[in-house]
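Note that one protein chain of the assembly has been removed; the remaining protein chains are unaltered in position.
Every chain is named by a letter (A, B and C) in the order it is written, and numbering of its residues begins at 1.
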Amino acid sequence: MISERFFNYIVALLILGTALVAWVMDEPFLITLTTKAVILALAGVGLNLALGQGGLISLGHAAFFGLGGYAMGVLASHAQTFTPLMEAPFLIVGTNSMPVIWLVAIVASSLCAFVIGLLSLRTSGVYFIMVTLAFGQMLYYFSISWPAYGGEDGLSIYVRNSFPGLNTLDPIQFFGICFAILMLVIYGVSRLTHSPFGLALNGARQNAQRVHTVGLNPFKLQLAAFTISGAITGLAGALFADLNRFVSPTMFSWQTSGEIMIFIILGGVARLYGPVVGAALFILLEHWLGGLSDFWHVYLGIILLCVVLFARGGLIGALAKKERAHV
Amino acid sequence: MSDAVLNILNISKSFGALKASDDVTLDVRAGEIHALIGPNGAGKSTLIAQIAGKLKPDTGKIDLLGMDVTRMSIAERANLGLGRTFQISELAMAYTVLENVMLGALGKRGGAFRFFKPVMKDAELRERAESAIERVGLSQHMNKVTSELSHGQRRQLEVAVALTLEPKIFLMDEPMAGMGAEGSKMLTSFLDELRGQAPILLVEHDMDAVFALADRISVLVYGKVIATGSVDYIRNHDEVRRAYLGEEAA
Amino acid sequence: MKIKTLLLAAVSAAALASNAIAEGHGKVKVGMITTLSGGGAGLGIDVRDGFMLAIKESGNENVEVVIEDDQRKPDIAVQLADKMIQSEKVDVMTGIIWSNLAMAVVPSAVAQGKFYLSPNAGPSALAGKGCSPNYFNVAWQNDNLHEAAGAYASEAGLKNSFIMAPNYPAGQDALNGYKRFYKGELAGEVFTKLGQTDYAAEIAQIRASGADSVYFFLPGGMGISFMKQYAGSGVDIPLVGPAFSFDQGILQAVGDAALGVKNTSQWSKDLDNETNAAFVKNFQAEYDRLPSLYASQGFDTANLLLSAMEKADVKDADAFRAALKEADFKSTRGDFSFGNNHHPIQDIYVREVIKEGDVYTNKIIGTALEDHADAFASECDM
Partner (left out) sequence: MSTVLIIEQILNGLQFGVMLFLMAAGLTLIFGVMGLINLAHGSLYMVGAFAAAAVAASTGSFLLALAASLAAAAIVGAIIELVVIRRLYDRDHLDQVLATFALILIFSETTRWLFGSFPLFLDVPEALSGTVTLPGGIAYSSYRLMIISVGIIVAVGLFLLISKTRIGMRIRAGENDREMIGALGVDISKLYTLIFALGAALAGLSGALVGAIQSVQVGMGEPVLILAFVVIVIGGIGSIKGALVGAILVGLTDTLGRVMLPLFFANFMEQSSATSVGSSLASMSIYILMAAVLIFKPTGLFGRA
């Protein structure tokens, strides 16, 4: 048994190492794949905050992932065609600067998460799962039938957005940006987990009554967690859109929510690196099994089933059994 | 009644045809232990739920420290100074003893919306929590996970969490339940001392403890308070003997 | 930074050199991204089988085809495209079935200097302002079959059509395409939910509308559901649709409900030309099923590629492009040429669903549009 912290460092180094080796060996596609894993891991880290620490099983996080994606798509498409986004009451123009896009993605998705959370947190258990799903589906159907930004066809952005001082079209540089963001966010989440807020949030998951009785309001704690969680997933959405230089309503679909959830469970619920391990494993399986057979979904299903049935606590849980997942 | 910390005035609560609280009036004064007793199903839990804020009374009024709290939430009452322990332990089971008590300390300081500084390294909170743990005698179990504690230890932990809130009044729901003779005795003497810090509304089945500790006793039967008074008064009250103590004596 | 750049330059130079040696002259590496699993896999499988049949028949050993499954997900398609370009280093890409996936992949692929030959999707954005010298559509512009249906309706004297499509861009394009060539009145215009399975409400509207014809574009399972329910509703207003809902793969699932329905297509199994007859026969021999529209498009795409390879080396992009533009191959559709925007100019036929023994299939009953180009060609400045 190795300690979880040590294991986390190894995971981070493995990811970084894979990208660097791929760069030296001139395998840009491998870098792209690693970048995808990093971005999906980020989305998972977001959901994990609500799901693992807050106990809020949201099957609607695709809503935030998609919003982040469309924040990028809408801004960049306006920049691409040199048309303003809005002229009255004040002028808003498109942009292709990544930091601005990230900011917009974060603000938009956290606002949306706040509203969805405000309404959904009135329910609990299965009802919460389903009402978040309902909000996700609303956005999905809206994005399909709203013609201004491509509807079902989605939006193509021909050139990746820019980051001051870097060439984002170079796979390794874009990887660097995403990896740095992931590490920063993980650091932030880790600080948050051990902060007063984290203590209270994790306490509210275990026993809301207890938290209430000491004078803290579980609803506010959960709403805050849900909002931050949505913001992180939204940021991941913007990066994902930039990775593909493309956004489409698929990002809003309930299968996307399900996949983000799968990363967490594969890796380990409420584990800091759970979604990272899960996303990396998922991408690995997808490419390895996909090459093996046209019917690779069967194998993926069997593996998932085995993880749920026999490896409770996900991969990290299996490797670091002795330690607690929470705090 | 200017020295009443908690004042319950004519509250009633019905569930359909059942009157769980029937025009209950009760007060808790500074420095006293006021025991609330009554047979099972007398409506003690309902009454406590209304005092704590989990249920709202149909009619009547609850004053805490001279402030009307009838419509306030659980958290708001806690912030005003209501420290509560539960009949069935309400603790974060995956947390250690220290973490559970830190929650209380955090609640006392008000607001958990600090996202960056490690809570366990917060000297002020830590000191408050550790001293509460010491007072209830759990120091050697500080880093034990709550789910591994014995039943009695969990009761002690509940009290420790309530202590960190430095409440103006304690609301204790059967703190002795499930404790061995040794533990009960220890807790009895601890509560005896505690009343100097803040008055206690004590709901308890352990009559030895009640008679040893209480300054006043109220008896609740079928949702009604049938008698309130000193230990001796209650011991000799006819109606109480008939309704309640009679069974115990037999 | 300098060391990195140097390192990178050295590595990539080495890679280039080794590629040049390995590939030699005249070889073409094709990257096919198509839908082989999940919903809609039937279309991708047919395109792939048609394409590979042509390659096999040609006996040309200079073509290497890498095939990947996009699962009908745009993000997967984009990554596969990155893989094809970055790590497989293909010269030509093809295979995508769906317009939204094509929009995700094609613009960036052609911007990186790859040729893209579309065997199915033809979104208007790529035919008009977004046209590209390296993009060739071997199937149709999305609106073509709908325009033909509109033309057929006008010619057949239909004056009051009820038109219906799912509420997404291809659906909106479909109805616009129909209206572009249809001269009568509209009895009603309805957008259904994408993926909708129950059409009772729409059928009731059709019954009440007093229309003399119903034009619908409901691809895949949606069309099957609609036609079965329509047949059971007792409404007998004639149906018209594009070929997608009357394709070989789908017809068997619709059954009698489709009999007699008129539909428009640029290809049919009974098209009378030598290439087509041989194609239908050989496809059946190879795969033990009748070829579909999609199979014919895959077959034509491969033949177009092979014809260009005869004339030019793919490394000489200008020459190869010119060779593609000539479209000097024998199409299963008979006459075939490219317009200025590299989209087909071709005849579009009207077919009727019939039963041959136990098998439902189509026969041609007329020509809706001759040498038809698309409505967006003028917006393309090539």
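Throughout what follows, a residue touches a chain if its C-beta (ideal position, glycine included) is under 8 Å from a C-beta of that chain, and two chains touch if they have at least 3 such contacts.
Note that the structure is a prediction, hence the values are computed from the model and not measured.
Across the complete structure, the visible chains that the omitted chain touches are A, C. Within the complete assembly, A:Leu305 is the residue of A:Val107, A:Ala180, A:Leu305 or A:Ala318 that touches the hidden chain.
Checked against the full complex, the one of A:Asn8, A:Gln137 or A:Gln222 touching the unshown chain is A:Gln137.
Of the options A:Ser3, A:Thr83, A:Thr123 or A:Asn167, the residue whose C-beta touches the omitted chain is A:Thr123.
Among C:Gly221, C:Pro238 or C:Gly334, the one in contact with the hidden chain is C:Gly221.
Think of the hidden chain as still there; on subunit C it touches residues 37-39, 41-42, 45, 167, 172, 189-195, 197-198, 200-202, 204-205, 207-208, 220-221, 224-225, 228-229, 231-234, 249-250, 252-257. Take subunit A: the residues that touch the chain left off the picture are 51, 57, 59, 119-120, 122-127, 129-131, 133-135, 137-138, 141-142, 144-147, 254, 258, 261-262, 265, 269, 295-298, 300-302, 304-305, 308-309, 312.
Here is the rule we use: only the chains that are shown with their structure count from here on.
Comparing the CA-atom centres of all chains against that of subunit A, the greatest distance is found for B. Between subunit A and subunit B, the centres computed from C-alpha atoms are 44 Å apart. Spacing of subunit A relative to subunit C, judged by their CA centroids, is 35 angstrom. Across the interface of their complex, subunit A is touched by residues 52, 73-76, 78-79, 84, 86, 90-95, 99-100, 102-104, 106-108, 110-120, 122, 125, 145, 161, 164-165 of subunit B. Subunit A makes touch with subunit C in their complex at residues 23-30, 32-33, 36, 141, 144-145, 147, 150-154, 156, 158, 171, 240, 244-246, 248, 250-251, 290, 294-297. Taken in their complex, subunit C has these residues touching subunit A: 7-8, 11-12, 15, 36-38, 69, 73-75, 78-79, 82-83, 86-87, 99-100, 103-104, 107-108, 111, 123, 125, 167-170, 172, 191, 193-194.
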